[in-house]
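Left out: one protein chain. Kept in place: all the others.
The first chain written gets the first letter, and so on, giving A, B and C; residue counts start at 1 in each chain.
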Amino acid sequence: MELGMSARVVDGHTVLEVCGEVDVYTAPRLRERLIELFDLGSRHAVVDLNRVEFLDSTGLGVLVGALRRLRGVNGTFGLVCSHERLLKVFRITALDRVFLLYDTVEAATAVPGADAELPA
Amino acid sequence: MELGMSARVVDGHTVLEVCGEVDVYTAPRLRERLIELFDLGSRHAVVDLNRVEFLDSTGLGVLVGALRRLRGVNGTFGLVCSHERLLKVFRITALDRVFLLYDTVEAATAVPGADAELPA
Amino acid sequence: MIGMPTVRLSFSPAPAHVRTARLVGVAMARRAGVAEELLEEIRLAIGEACSRAVALHRSIGLSELVDVAMTDDDRFTVRVTDHAANTPTRSRCDADPAAYLDGTAQGPAVTPDTLAEEVVVAQMGLALLAGLVDDLEVASVPGGVGTQVRMSWPLEHLKSDDKGQWSSNGTR
Partner (left out) sequence: MIGMPTVRLSFSPAPAHVRTARLVGVAMARRAGVAEELLEEIRLAIGEACSRAVALHRSIGLSELVDVAMTDDDRFTVRVTDHAANTPTRSRCDADPAAYLDGTAQGPAVTPDTLAEEVVVAQMGLALLAGLVDDLEVASVPGGVGTQVRMSWPLEHLKSDDKGQWSSNGTR
């Protein structure tokens, strides 16, 4: 139910794994965390949503904001999302045509990226 | 959360194992089930509460009703209850001095009883 | 604002909704910052206060909604309000449970068992409320018909209210 987040670097991409519910209550913390990562220099980010149980419009808004921010600096922003429950949310809002959606972290990080290792 | 019940005969006692929440919403079903067992001839009953997560005053009322009914026919009525969470409820209401409380089904069925096997 | 409920739940007097009230109460208490070890007694206390109100409404055929108001200012406070007129029958439930089992509390043994069970339930409900809740107050609704059970519990930790914003530079 609560939001959990953990970041690592995979093949030059900053991968943020998210679990729990991303909603109007917790989305601000996802936004904060992404800003933190971008401020640390991440330009190629992947958000792994495969362990997210619930995603609402506020969560989508945060993801759209992240996409815009990385586009603005010629970065890339991918989403890992393979569960029908969440894919439905992207389809209904037509955001499946806006985001790059991948089934696995491997697929999402296969595109070239150049993020350095994260500071501890 | 929901109420689950299953009955068996152990050493001449009808043992009703209950799991889930016994509250103002589900207690009527516990009452129904006990009545059914008593109508089938059970005179020595044990209710196993060890898998009950929640018990409120309505649940207590049903247990008191069962105790009264079996006392009225010279039967016995024992409760299996070893978890502090539930014991607290019995203590606060002073019903720990009214019921025979046992830690295990074995202890509760050790007293002599004479219930026949349950019909399938 | 103290006294202004943060969440108010009103429900028709049906047992199923008592579960809803417990669910909401515990979820709110947890979020408000009540200590984890108090949550179980809050669940039970809210359930008892609501069951009592539901039973009361049903016993007099009152379909009006039962009210639960919750606030989390300095303490987590729950107010459960019924809308039944204050009659002498409402205080019939203060006998000793053991006496009831002896048959002495209910007078002649002709009392139907279902009524008797209701009396036991009411007694046990009050015993649980009084035994569980340190800060408990039962009072007539000011200027109206009904009774309000007010309970409160301390908050363990304060809530944070920070939220990040996309910085306006560096984005486009």
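Note that in this section a contact is a pair of C-beta atoms (placed from the backbone, for glycine too) under 8 Å apart; a residue touches a chain by one contact, two chains touch by 3 or more.
Please read all numbers here as calculations on a predicted model, not as lab measurements.
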| item | value |
| --- | --- |
| Touching the absent chain when the full complex is considered, from A:Val62, A:Leu79 or A:Leu101 | A:Val62 |
| Absent chain, residues of chain A that touch it | 21, 23-25, 54, 56-58, 60-62, 64-65, 67-69, 71, 85, 89, 92-95, 97-98 |
| Residue numbers in chain C that touch the chain omitted from display | 4-12, 14, 16-17, 19-20, 23-24, 27-28, 31, 65, 103, 109, 112-114, 117, 165-168, 171-172 |
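To be clear about the criterion, only the chains that are shown with their structure count from here on.
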| item | value |
| --- | --- |
| Averaged-CA centre spacing for the pair chain B and chain A, given as whole angstrom | 52 |
| Separation of mean Cα positions, chain C and chain A [Å, integer] | 42 |
| Numbers and ranges of chain B residues touching at least 2 other chains | none |
| Where chain C touches two or more other chains, by residue | none |
